[in-house]
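This report refers to the structure that appears directly beneath it.
In this view, the complex is presented without one of its protein chains, the others remaining in place.
Letters are used for the chains, namely A, B and C, taken in the order the chains are written, and counting of residues starts over at 1 for each.
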Amino acid sequence: MYSEKVMEHFMNPRNQGEIENPDGVGEVGNPKCGDIMKIFLKVKDDRIEDVQFQTFGCGAAVASSSMATELIKGKTLEEAWDLSNKAVAEALGGLPPVKMHCSVLAEEGIHKAINDYRVKQGLELWKEKPGASHAHADDACEI
Amino acid sequence: MYSEKVMEHFMNPRNQGEIENPDGVGEVGNPKCGDIMKIFLKVKDDRIEDVQFQTFGCGAAVASSSMATELIKGKTLEEAWDLSNKAVAEALGGLPPVKMHCSVLAEEGIHKAINDYRVKQGLELWKEKPGASHAHADDACEI
Amino acid sequence: MTGRRLVYMDHAATTPAAPEIVEAMLPYFTERFGNPSSIYGIARESKAAIDTAREQVAHAINASPEEIYITSGGTESDNWAIKGVAYAHRKRGKRIITSAIEHHAVLHTCQYLERQGFEVTYLPVDEFGRVSLSALADAITDETILVSIMAANNEIGTLEPIADCARICRERGVYFHTDAVQAIGSVPVDVRAQDVDLLSLSAHKFYGPKGIGALYIRKGVRLDNLLHGGSQEQRHRAGTENLAGIVGMGAAIERAVGRQEEYARRLTSLRKRLLSGIMERIEHVRLNGHPTERLPGNLNCSFEFIEGEGMLLLLDHAGVAASTGSACTSGSLEPSHVLLAIGLEHATAHGSLRLTLGESNTEADVDYVLEALPPIVERLRTMSPLYADYRRSCNVQ
Partner (left out) sequence: MTGRRLVYMDHAATTPAAPEIVEAMLPYFTERFGNPSSIYGIARESKAAIDTAREQVAHAINASPEEIYITSGGTESDNWAIKGVAYAHRKRGKRIITSAIEHHAVLHTCQYLERQGFEVTYLPVDEFGRVSLSALADAITDETILVSIMAANNEIGTLEPIADCARICRERGVYFHTDAVQAIGSVPVDVRAQDVDLLSLSAHKFYGPKGIGALYIRKGVRLDNLLHGGSQEQRHRAGTENLAGIVGMGAAIERAVGRQEEYARRLTSLRKRLLSGIMERIEHVRLNGHPTERLPGNLNCSFEFIEGEGMLLLLDHAGVAASTGSACTSGSLEPSHVLLAIGLEHATAHGSLRLTLGESNTEADVDYVLEALPPIVERLRTMSPLYADYRRSCNVQ
């Protein structure tokens, strides 16, 4: 079902935890659909100095959080914003079709955390690219 | 499928053959339904001195012919007329439901042969009892 | 899994075929392989073997052999019973009643029939998963042609009052079908005493092979055939018989029903040990299903703040095979309809774990799970934003 890489990240998640006084936080997903992801950012000089996550969700959700945080750690906010869900899934050696939404959730969580940071900094919000995928449209658990 | 008795009569049919110059002959059944039975009688003093059969048909048809002829041999014509298909089937240790018509055919063949004898003797025909079963009503192969 | 301990606690999903059952089946693949519809020696032997199996199944549920029709499993039996009655009686009425917690083999069949113009009532269940008899009685109308209520639920183990349901249906002149797939071998089943008209069973749930089952059809019940073709199964279910499977099912049901009481006693005791062990060791756990009126081997709990699939993966890593009502492999993201029907919140439903005990399980297995599970739950809770929120809310107070 899952690739070795997914299992490895699920069994040994990187960056799992909470940041006290984070510079930005993003929480996405909902309990109805069985997955919630929370991303904590520590930002310095426009760069992600630290990132941590908390996830309620399936193996793919945990692995996606782990991989996504790993991929943005140390990157600039611009670079982090550009991380696509496909890149996360690819880095995990692929996800089963029914689990692709987990990688979308990770992308969304990062975006939300970055914009949270920007709001706190009094900066304008960055906009999602048109056509970006959404994990759960309108609270419905479609895939 | 078949009782031992049926198989025994099929493998070693009694009275199978033809009587030259018979006193009565009865042929029943039709090729459409896959069974034809022909009964030959030699009658002396109102008694069945000899009886032979020819049968085109399944194992049950052959066994029924064999058993039926065995049961009427040496009997009076009245006694032979009274042989019911059920008696034939019972004597064979039972027949599968779909094969019961074979015993009916045997009964009918005997009746036809007896009446053929009676016609030849210038006697009136005996009538089937009301409600007697028929192997193949009107050429249709219903069971 | 090689070399590692394997504790299989997913007997509701499927059971292994017992070695003696496989032994009984073996000759029918290669030597005694004759097509029972033929008339030569090895065909007659096949016919006799099927007759024996049919008697074994009939005897196990107190039916007559002519009332047993062999199918390819529980799903086909459920489909046949429901569609068969629906199509045969649609002139009389187009209403069907079932429960909200049936197996998908019943529910999806009913939903298909809805698309064909039938009307289906899905009776709600109480917090323990039991249908209400008065709700059933109220739901029956003159157009109702069939009621289908399962004997035992596959997820939460709750036993339904099928004898009472059957009585109500009998009084109202409505056919009653029960999906007894989970019940056979675990609880007594008696089609005469319980007075059911149609009953589904599936061999792989009682240590027989997969892909073989039966539908009991009470003499006189009229329904359309589902599979048309040859004249097998008294002309009611076509297809060359799955000879080895049938022999296996016959042997397995005789074996299962023969040891049912002992099986139930043993599993009940293991289940209680498992439940109290979990309750002692882990906080924020909810038992799903009825506390006593349940399948002896079924334990279903919800662990708050975490999601089921993660539990399964970590349990698998520890060598424990279990199942969840969370939407992991099902291709949907909605949790189990059964857990929602008994009133669980979505998040709680997602955190359910089903452990179903069977022949292979021992007290040592139970104790092993009781050791393995708490750190798994702990670990997932540590990871969970819901648990962090909960902890924060406690600290605040």
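Definition applied: a residue touches a chain if its C-beta (ideal position, glycine included) is under 8 Å from a C-beta of that chain, and two chains touch if they have at least 3 such contacts.
Everything numeric here is computed off the predicted structure, so don't read it as measured data.
**Q** Touching the absent chain in the whole complex: find that residue among B:Glu27, B:Asp50 or B:Glu79.
**A** Answering carefully, the residue with contact to the hidden chain is B:Glu27.
**Q** Which listed residue (C:Leu312, C:Ala347 or C:Leu380) would be found touching the missing chain in the intact complex?
**A** Selected residue, touching the omitted chain: C:Leu312.
**Q** Using the document's definition of touch, tell me which of C:Ser132, C:Asn225 or C:Ser269 contacts the absent chain.
**A** Of the listed residues, the one touching the omitted chain is C:Asn225.
**Q** At which residues does subunit C meet the chain that is not included here?
**A** That gives, for subunit C, the contact residues 1, 6, 8, 10, 13-19, 21-22, 25-26, 29-31, 33-35, 37-43, 72-76, 78-79, 103-106, 108-109, 111-112, 202, 204, 209-212, 224-231, 235, 238-245, 309, 312-313, 315-316, 320-323, 328-331.
**Q** Provide the residue numbers of subunit B that touch the chain removed from this figure.
**A** 1, 7, 10-11, 13, 16, 18, 27, 31-38, 54-59, 61-62, 98, 101, 136, 141-143
The working rule: only the chains that are shown with their structure count from here on.
**Q** From the C-alpha centre of subunit A to that of subunit B, how far is it in Å?
**A** About 90 Å, centre to centre.
**Q** At what distance in angstrom does the C-alpha mean of subunit C lie from that of subunit A?
**A** Taking the mean C-alpha position of each chain, the two centres sit 39 Å apart.
**Q** Take the average of all CA coordinates in subunit B, do the same for subunit C, and state the distance between these two points in whole angstrom.
**A** Taking the mean C-alpha position of each chain, the two centres sit 56 Å apart.
**Q** Which residues belonging to subunit B are in contact with no fewer than two other chains?
**A** In subunit B, nothing touches at least two other chains.
**Q** Where in subunit C do residues touch two or more of the other chains?
**A** Residues: none.
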